[in-house]
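There's a structure below that I have some questions on.
For this view, one protein chain was removed and the others were kept in their places.
For chain A:
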Amino acid sequence: MAASTWLLRRALVGSRGVSYHIKKLPNTLKALRLCSSSSSAGRPQHEYQDKPRFPGALNSYYTEKLEFDDPDDGEAIPVYRVMDRNGKVFNEAHDPKLDKETIKNMYKQMTLLNTMDRILYESQRQGRISFYMTNYGEEATHFGSAAALLPEDVVLGQYREAGVLMWRGFTLDDFMNQCYANQHDFGKGRQMPVHYGSKNLNFITISSTLATQMPQASGYAYAVKRAGTGNCVICYFGEGAASEGDAHAAFNFAATLEAPVIFFCRNNGYAISTPTGDQYRGDGIGNCYRGYGMKAIRVDGNDVFAVYNVTKAARKIAVEQSQPIMVEAMTYRIGHHSTSDDSSVYRSLKEVNYWDKEDHPIGRLRHYMENKEWWNSKMEEEWKREARQQVMAAFSRAEKALKPPVEEMFSDVYDTLPSRLKKQYKECMDHVAKYPHEYPTELYQPDK
């Protein structure tokens, strides 16, 4: 990690040849604070008398060497993992030892999400819904993190976190109703597909604007801290969204105001067509943590147990120490960015195939279960058939339902309808009544 190496070098340079070896600084600021106390061994006395007093960096010290901090000098943050690509756990102590039913449930939901993705993707291709975004390859980041949280921990997401909702109990009908924008959609048919939200499941409604949820998560977490419920907030975002100004604001606010929020970055290699090489030059997103004074960790996003362990530990720190944590889950976006995108234009099929066939989160968990003899190909076949039936049934229910009444176009702009909006609603309905054959009124519930 670049920054720690830099600090190590500074420490060595500052000690002027006196042997002062720190292989790894666990917490740089604390370490330096200790070093600067008068009892610190090995450093010339005059350095402590001549300590910089600049308020902007009280833990710093003087050097007479002109030397730039070079991020290329350091090591990258390592990727934490629990099991290999064949589902074999490296170190039993790190196996979260979730019970068989929980793991089977997790696996079934991951595949159910995958099945729903395939069917809704196809339905968009047939023009039955207007838009869709799949979750291919990122299922472990959703279920691993969701399982490590409490249901009362509030989620603010980007848009590729449907698995979190599924884990919390969002039903296939709930998903389909939103995508079809029918009368049962909690969002009253106002937003594009995949912009889910659920009050009961503490999942704040998704919006298209990237990274805007991030400073909101910091604020939400601050309110949660004041309320003293012992909960935290988790905020999901992609590595592309992390380039937005709101991400910077969010990290900085959460750190300075000590908000218990887990910033969970899904680093899947692409923001639409933009590879990470065009997105940033540092060591990923997790690397920026030191600048904000935040703890951070990088995890194998295709390893559901690693994601679970990391999120659970992060949650503990966030709640107990009331501070933000950065989790960077490394993964790969196997699907197209959305149904409006053809990713073969900017990346090779070979690359995609590697992640789909050789390092897939669902495949890895299946190996784990097969190793334990909790799962076999017969069960796989049966579950696949059942999952498909469940999805198709919800799909056809959602498709048949009417859209919400037109009055819902006007409500909820404010808590109550201002007089001007009342007039506009009347104007709209009078107009439609005059031209009944020019508007698809038969698809909508009648107005009250």
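Criterion: a contact is a pair of C-beta atoms (placed from the backbone, for glycine too) under 8 Å apart; a residue touches a chain by one contact, two chains touch by 3 or more; residues count from 1.
Just so we're on the same page, contacts and distances are computed from a predicted model.
Student: Looking at UniProt, which of "Radial spoke head protein 9 homolog", "DNA replication complex GINS protein SLD5", "2-oxoisovalerate dehydrogenase subunit beta, mitochondrial" or "Protein AE7-like 2" names the chain that isn't shown?
Tutor: "2-oxoisovalerate dehydrogenase subunit beta, mitochondrial"
Student: Tell me which of A:Leu112, A:Ala162 or A:Ala217 is the one touching the absent chain.
Tutor: Of these options, the touching residue for the absent chain is A:Ala217.
Student: Among the options A:Phe131, A:Phe186 or A:Tyr280, which residue touches the chain absent from this view?
Tutor: With A:Phe131, A:Phe186 or A:Tyr280 as choices, the missing chain is touched by A:Phe186.
Student: Given that one chain is not shown, which residue among A:Thr256, A:Ser273 or A:Gln321 touches it?
Tutor: From the options A:Thr256, A:Ser273 or A:Gln321, the contact with the absent chain belongs to A:Thr256.
Student: Tell me, which residues in chain A touch the chain that this view leaves out?
Tutor: 154, 156, 185-188, 190-191, 195, 197-199, 204-205, 207, 209, 212, 214-224, 226-227, 245-246, 248-250, 252-253, 256-257, 411-415, 418-421
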